[in-house]
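First comes the structure, then the notes that go with it.
Let's look at chain A:
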Amino acid sequence: MSLINSIPEMVITTKLDEVLNWTRKSSVWYMLFGLACCAIELMQTGGPRADLERFGAAPRATPRQSDMMIIAGTLTLKMALRTKVLYDQMPDPKYVISMGSCSNCGGLFQLAYSVCDGVDKVIPVDVYVPGCPPRPEALTEGLLKLQEKMMQERWLVKGSSAQAAA
Partner candidate 1 sequence: MSLAGYEFEVQRDDGLATEEMTLNMGPQHPSTHGVLRFVVKADGEIMRTALPDIGYLHRSIEKISEKVGYHGFMPYTDRVDYVSAMQCNQGWAMVCERAAGIEVPRRGEFCRIIACELGRIASHLLSVGTMVMDIGGMTPFTHAIREREKVNNLLEDLCGARLTFNYMRIGGVAWDLPPGYAEQVTAFLDQFEPLIAEYNDLISYNKIYVERLANVAAVSKEEAINYNLVGPNLRGCGFQYDVRRDEPYSIYPELDFDVPVGTGEVGTLGDCFDRYIVRIKELKESCKIVRQCLDMIPDGPVLARVAKKLKPPVGDAHVRVEASRGDMGWYVVSDGSEFPYRTKIRTGSFSAMSIVDKLSRGIMIADLIALIASLDVVAPEVDR
Partner candidate 2 sequence: MPLEALVFYLLAALTIGSALIVAGSHNLVYSAFALLGTFMGVAGLYALLAADFVAVIQVMLYIGGILVLILFAVMLTHRIADVEVSNRTVGRIPAALILGIVGTVMGVCIGAAEWVQHAEPVVEPTTSGIGEAFLGPYILPFELASVVLLVALIGAVVVSRKELRGPMVDG
């Protein structure tokens, strides 16, 4: 990557970056990671009403083929360790959408003894979606936000923020 990143910023690389980002944003395969209540809304988001597939987002069953992980629901302490494993199994570049109050910060289960308050304690989160659970449109909006973020990233240009972070 170091070689590629040393290409100076030119119009062509910027354009190429845009094209590459466009392909990535147009094909966000998300992992079926339904934990709790939000999983039902996640299902409905993939279903006929919201139909995430319009944006090229298809569900995958295995982390190896996913670009995005939608943490849909309450993350318990028992599950938190597994979540980390699953996240590590995803190939880069990978993104995480935290869906709903429970995965944002524990939400209404902050009072609980067995719940991990917030998925950001275990894995980095890119987009937080509010709601309990967020309706399908709200999740779609989360995906659009993530696409915006993807389009900002730079892969070829020197000193890119995304690569520096990775």
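Criterion: a contact is a pair of C-beta atoms (placed from the backbone, for glycine too) under 8 Å apart; a residue touches a chain by one contact, two chains touch by 3 or more; residues count from 1.
Here is how the candidates were picked: all candidates are chains of the complex that A comes from, given by their letters.
These numbers were taken from a predicted model, which means no experiment stands behind them.
Asker: What candidate from 1 or 2 touches chain A in the complex under consideration?
Answerer: 1
Asker: Which residues of chain A touch candidate 1 in the complex?
Answerer: 32-37, 39-41, 43-44, 47-49, 61, 73-74, 76, 78-79, 82, 86, 108-109, 111-115, 132-133, 135
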